[in-house]
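Missing here: one protein chain of the complex. Every other protein chain is in place.
Entry: subunit A
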């Protein structure tokens, strides 16, 4: 029964698969003389998980802020389901785009349940008078909000901690709560800003599952992330921003194999760069070293 209502409610924000949810055309953002984002075209279709990656300073956050109404693009426009985004962040949320924050921004002194209820703000209407007069409509709406919030907490696995203060949750659960809070506004598109920052591999894995489950509810997801393994496991499509411009866009294999992306992350090979022969030599030497020493080599960090 719970799943029934969930899917029914979720479809309010979701739309038919394949339909373009987010459409950014020629987005350019200038701050004075600095062009942070230059002429980026970008689309997200419903039922899709799209990743946005790029080295530090590539303009990911600026672009993200253009999508959430914090910035108005200097040129170009962003459309959500055919309508140009309003310039206020609360209107963007009301339109159907929800977001999480890179550095967790929960309402620390409110309970877990209250946090999610705040997320329901745009989907409820009770004003001050209804709160003061407490008619039957008020109680009905409160009960419905609570029920929906508890469903969402169940969905992210925090139902047992509904009455805890948000500040007392462990880090991973705070991330989950932020996602639940964003989902409470019944979005058609969810923007996740580095959802696995500071997580251990198990937590990252759990977040992956959670994002897939959100996609299965028919909500499109856009992820900014530095964790390459996470991004390439998760996303149907990955776009790479470098120096404010979109370098390449495609599925994981395309992006991973693209030389320009590797160059952007690792830098251009310099003049006396080691050729293929030297590389082969080094690899052989390394392989020998690995067999002789038992010490497990530290796993390379993607970040």
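One rule holds for everything that comes next: a contact is a pair of C-beta atoms (placed from the backbone, for glycine too) under 8 Å apart; a residue touches a chain by one contact, two chains touch by 3 or more; residues count from 1.
Convention: contacts and distances are computed from a predicted model.
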item	value
Undisplayed chain, where the name is taken from the UniProt record, one of "Phosphoribosylformylglycinamidine synthase subunit PurL", "Sarcosine oxidase subunit gamma", "Branched-chain amino acid ABC transporter permease" or "Electron transfer flavoprotein subunit beta"	"Branched-chain amino acid ABC transporter permease"
Contact with the hidden chain (one of A:83, A:168 or A:288)	A:168
Per the touch definition above, residue among A:118, A:150 or A:248 touching the missing chain	A:118
Options A:38, A:99 or A:215, residue touching the unrepresented chain	A:99
Residue numbers in subunit A that touch the chain omitted from display	68, 88-90, 93-94, 98-99, 101, 105-111, 113-114, 117-122, 124, 126-128, 130-132, 134, 138, 141-142, 145, 163-165, 167-168, 181, 185
